[in-house]
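Only one protein chain is missing; all other protein chains are in place.
Presenting chain A:
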Amino acid sequence: MVHNNGAHGTAGATDDQTNTTSQDTTSPNSRPDTASTDSSLEGRAKTRRTSGARWIWAAVAVIVIAAVVLGLSIFSGRGGDQTTQGNASQSAGAADTVTVGLKLAPTNLDIRNTAGSAIDQILIGNVYEGLVARDENNNVVPSLAKSWDVSADGLTYTFHLNDGMTFSNGDTLDAHDVVWSINQLIKNQYHDAESVSMISSVAADGDDTVTITLKTANSNLLWVLTGRPGLVFDEDATYDAKTQAVGSGPFTVAKFVANDSITLKANPKYWGTHKAKTPTVVVRYIADDNAAVNALKSDDVQVLAPISENLAKPFADDDHYVVKAGDDTDKYVLAFNGACEKTADKRVRQAIRYAIDHEQIIASRGGADKALGGPIPSLDPGYEDLTSLYPHDVAKAKSLMAEAGYSESKPLTLTLTYANTYGTELGDQLRSQLKPIGIDLKVNVVEFSTWLQDVYTNKQYDISLVDHNESHDFYQWADPTYYYGYDNKDVQDLYAKAIAATSDKERDELLARAARTVSEDAPADWLFNYRVTTAWAKGVTGFPVNLNQTLLPLYDLAYRP
């Protein structure tokens, strides 16, 4: 503050004097009598410049040294951490904590009210358990029920439960909890309640038997019960379902940070055979693909699912990592709006299917995905390879478009609406592939919630693209009110018969016929069956590869570095 005076032109004598004296000691020859011209001023300044530069260099040096010291101290601190961790894990053989990197985060843990496969992925089989479960090939296997009987007419299912089951809070789990859970689901119309609308009643017979009676036979029931509708909750537990969870699975939720991470700890009261092999599993959600890859490289996560196919190559070539692609039920559905006049002409729809080069799209994504010719993927009942129905054939596409009255010089304008989570490349590829056959594709990339509103709810679109990752979801093609707007009596009849079928073989045949009919009609194109690529550090065992974006049992996961 002292120097204020100088700035206001009322320089104090002290200032003046100190300056004069300091000048005297260094350059006694440059006296004020020469200070009237600029050039001499500058000349004088030049003689002092070295000291100014020295001052700056000193400051820079101090900053650099401080930064290095800080960096080193932090680094050594971290190094210390790592060695202690290493020692602990070596003595135990396997690591106490394994960190898994996933992509889509659940916004909350309320599995009964909030949609999103991220919730199923992390909670089903790990924290909550269902009456029955699915294995990695999408088949129904025992879980809380050790076995079940189905009556000949397919209307009565009797489940025999395991003994000595408990929830993580110590409460016992028996037939009454099962009955209560399913009745609550139906009464409160929780998420997915509509998929068990065929249930007429649920009753407990003693503590270890549950009987479910149906209104009509439904070959889908068991599979539906492997998902949310079959989950069993504790009637007596009170907890905030959005941030906590009380279930009977091998893990409990120790910490949940929305959109960031979930820490699972082995459930000490776990009753069954799927005891957790690793005491603590941390799941981190990393939205950015590059960030996720860096996390794997720097050992912040030991497993990454999914890893972007295009970024997986260096890991596949590296001995320290294992990279595998697993089967999944994700269908990238390019739907043509059934209510849209422009795509009402079947020739246009067929032309689009002929014009799309699926192999090229798959190759550009890294090559792990599978071509898919119809609505049913290989892990679902009724699958049949339908890729030969519409092979890549630009000439045929052009002639179909010409019949419909369009050409490259007189193109049909269509708008493709899809969510930004799928990237812009797919839209660009489709636009360039459809251009030569006379379709001017406008690509409209929107936020997912906008897509939900415009396309899914209001059905205002020409063409939509979305990843339908659900399994057993053929009913979408048998429901004319679904956003596809696809209305075909034959398909609806075939699907109704398939659902009423009492043998799996009969069901599968009927579904396959229905799927073929849908594909021939071309109400959509199935760009590919997305296969999830997973990468993990060598030493990681027991991480599921198939279906791991919806079903991720972690009890078997272990890491021996």
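General observations
To be clear about the criterion, a contact is a pair of C-beta atoms (placed from the backbone, for glycine too) under 8 Å apart; a residue touches a chain by one contact, two chains touch by 3 or more; residues count from 1.
Note that in this section contacts and distances are computed from a predicted model.
Only one of "ABC transporter permease", "Cytochrome d ubiquinol oxidase subunit II", "Electron transport complex, RnfABCDGE type, G subunit" or "Ion-translocating oxidoreductase complex subunit E" fits the UniProt record of the hidden chain, and that name is "ABC transporter permease". When you scan A:260, A:408 or A:425 for touch with the missing chain, the hit is A:260. From the options A:345, A:454 or A:487, the residue with contact to the unseen chain in the full assembly is A:454.
Within the complete assembly, A:295 is the residue of A:212, A:295, A:463 or A:478 that touches the hidden chain.
Mapped onto chain A, the interface with the missing chain covers residues 3-4, 6-7, 9, 11, 15-16, 19-20, 23, 32, 35, 41-42, 44-46, 48-49, 51-53, 56, 59-60, 63, 70-71, 74-75, 77-78, 81, 107-108, 110, 113-116, 189, 191, 194, 240-243, 257-261, 263, 282, 284, 286-288, 290-291, 294-295, 297-301, 447-454, 456-457, 466, 468, 470, 473, 476.
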